[in-house]
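Note that this complex is displayed minus one protein chain, with the remaining chains in position.
Order as written gives the chain letters A and B; numbering starts at 1 within each chain.
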Amino acid sequence: MDFPKEEFLAPGHRGCAGCGAALVVRLALKQSGKNTVVIAATGCLEVMTTPYPETAWEVPFIHVAFENAGAVASGVERALKAQGKEDVNVIAFGGDGGSVDIGLQSISGAMERGHNLTYICYDNEAYMNTGIQRSGATPWGASTTTSPSGSVSYGEDKPKKNMPMIMAAHGIPYIATASISYPEDFMQKVKKATETKGPAYIHINQPCTTGWGFEPAKTIEIGRLGVETGFWPLYEIENGEFRVTYRPTERKPVVEYLKSQKRFKHLGEDEVEKIQEYVDNQCEELGI
Amino acid sequence: MTTSVGCTIDKPGSTRVNKTGSWRTFKPILNKDKCVECDNCYIFCPEGSINQEYGIDYDFCKGCGICSNECPVNAIEMEIDN
Partner (left out) sequence: MTKKVMTATAAISNAVRLAKPDVIPVYPITPMTKVAEYIADYVANGELDTEYIRVESEHSAMSAAIGASSTGVRTYTATSSQGLMYMHEVLFAAAGMRAPIVMGDANRSISSPLCIMNDQQDSITQRDAGWMQFYAKDGQEALDLTLTSFKVAENENVLLPAMVCIDGFIITHTNEIVDVPEQEDVDRFLPPYVPKYSYLDPEKPVTVGSMTDSKYYMDARYGVEVAMNKSVKVIEDAFKEFKDIFGREHDLIETYKCEDADIIFIGLGSVCSTVKVLVDEMREKGEKVGMLRVVSYRPFPSEKINEAVKNASKLAVIEKDISFGMGGALYQDLKTTVEGKEIIDFVIGLGGRDITPSTIYEVLERTKNPSKIINWIGIEEDD
């Protein structure tokens, strides 16, 4: 793929070495280009990129609060429309906490109302900015600071909330999952999302070196393992048509993904088996 | 008063004053002879510190090592940065 040359997220931001969230934004903005307004929920991304009086953003950017990126984006989109600037790409970024938990109502409203915007949830599967607390997107078995593993606990005891399917239930024209380890796939989806008339939602898996417990160099490798094991499926739903966008030729055992991260290190054979079963069912259901 | 109205920042990309290269422990060194121009290092860098000609901007490279890890031909070595 010929990647667009221009960058719209400047270096010097305070993201950790190996930060996947910075990469999500870098790739998304490369695709959407200069004619973009960004809205962000409170979280790592906003904190690390806007330390007053500096900003890493080279497109217009607004942050208001944690739970309202969907609503702020709605207001921005309509104000642009009122000014006759309907060609501007409106992209909202929220972490999993800001999207699947506290921000769900505001996203749901924005999607249901049909605003012409793209919402990208960068999912690192816990509240990383406050120090790795579990969210509704934390997978079963992960140890976080509020779902720690212990002598009588295997960690998080609920499966991950299925946000892309919640978005699909809104009947919006474009929904996709993505991974930072598959940049062409992700950028193609950003292209489709921003070209869609109406709301689009992309849920991207973003390995977090600090929160998941792995060497910064492994960010991409672990994201890839997530996809190759079937733990993180890549698909899109375009005008109601479901399509898997990447199928591993031979799915790797999920234990390879689990053992690469500190958050799953405590799991025993029984738990690993249970997760493998969960992944198998998911892949069967999605046709992977 | 030292802040702008509403703390709006009108200098896009101004985090460039913050040279994050100082965070680095390991430094990526590219052996151009081995490079197969696959673009992995360029596209996977969270800092955008590697350009399309595979030049590394050490002012900002945090030394995460993703470029080295993702290089299919081991053309990038991570060395202790003195």
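Assume a contact is a pair of C-beta atoms (placed from the backbone, for glycine too) under 8 Å apart; a residue touches a chain by one contact, two chains touch by 3 or more.
Computed from a predicted structure; not experimentally measured.
Q: Using the touch definition up top, pick the residue from A:81, A:161, A:252 or A:266 that touches the left-out chain.
A: A:81
Q: If the hidden chain were put back, which of A:36, A:147 or A:260 would touch it?
A: Candidates A:36, A:147 or A:260; residue touching the omitted chain: A:36.
Q: What residues on subunit B make contact with the chain left out of this view?
A: Those residues of subunit B that touch the unshown chain are 1-10, 12.
Q: Against the chain that's been left off, what residues of subunit A make contact? List them.
A: Touch with the absent chain occurs at residues 34-37, 39, 46-47, 50-53, 55, 57-65, 67-68, 70-76, 78-83, 85, 88, 105-106, 108-109, 112-113.
The rule is short, and it goes like this: only the chains that are shown with their structure count from here on.
Q: Please work out the Cα centroid separation of subunit A and subunit B, and write it as a whole number of Å.
A: 22
Q: Write out the stretch or stretches of subunit B touching subunit A in their complex.
A: Checking each residue of subunit B against subunit A gives 3-4, 7, 9, 11-20, 23-24, 39, 42-49, 52, 57, 59-60, 62-66, 68-70, 78.
Q: Applying the document's contact rule, which stretches of subunit A touch subunit B when the two form their complex?
A: Residues of subunit A touching subunit B: 3, 5, 7, 9-20, 22-23, 26-27, 49-59, 180, 183, 209, 215-221.
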